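Heads up, one of the protein chains got dropped from this complex, but the rest are sitting where they should.
Showing chain A:
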Amino acid sequence: MSRHWIGDTLASDGLEAEFNGLSVPLEHSFELDDVAKFQLRGSLMLKTGREPSVSLNQNQLSEEDRTKLKEVAAVDGLYRIRVPRVFLQADKQTEWQTEGHLTAFVRACAMVESHLSDVITLHTDVSGYLIGVSIVTLPGACRGIEVEDEVDLEVFNTTLSIMAPVNAPGPETALFIQRMEQEFEKKGKNPQEQKSFFAKYWYLILGGAIFLMVSNSAQPPAGGGREQS
């Protein structure tokens, strides 16, 4: 487990106090026989509180590890990471740690081909427990491209974020009612009084006129007869 590049100072109490949060180890494992042997990769600085944030402090890969990672990539092995389960809302330090680890993986070849550029996301639940971790590389595919330059595999280019669950929307009755009211008002603004009497009832008047005309034209013989008499 112990490696020369482990930054013990990072996990020291002094730093923790500065960050007003806690520091947890981020460990990784890549082995040829695929039996996980986790080693320290860096440490996560978790800022607790209402809006948790996270930052990462990590070291470079050693020469030895670089060659091992390439070998593992060649046999399509896995690159795993793990973080301990922590509780971000705890006030006391004794409370934040709980049993067990959360693990995730990518293909080692993707790690190599992306030149160690990975995206790590920590997921918490509603109350602030860390429930899962995920890792993807950018680009994510394994195309079998040889990474010639060893330097490319030295420094991690990590994008780190922490995600809390979003609040799912409920049925939006308020907006709907508002919209209905708006429509109602719109109807109310141009009421029918504004139209003239003829504009409103033109069809009735027209109908009446036609009716009168028809009845008049039917009458003439009788009316004419009366006039004659």
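Keep this in mind: a residue touches a chain if its C-beta (ideal position, glycine included) is under 8 Å from a C-beta of that chain, and two chains touch if they have at least 3 such contacts; residues count from 1.
Note that contacts and distances are computed from a predicted model.
**Q** Can you tell which of "Cell cycle control protein", "Sorting nexin-2", "Calcium and integrin binding family member 3" or "ER membrane protein complex subunit 1" UniProt lists for the chain that's not drawn?
**A** "ER membrane protein complex subunit 1"
**Q** Of A:S43, A:Q58 or A:T137, which one is in contact with the hidden chain?
**A** Within the whole complex, the residue contacting the unshown chain is A:T137.
**Q** Just checking the interface: what residues of chain A touch the absent partner chain?
**A** With respect to the unshown chain, the touching residues of chain A are 34-36, 76, 78, 80, 85, 98, 100-107, 110, 119, 121, 123, 125-127, 129, 131-132, 134, 136-142, 163-173, 175-176, 179.
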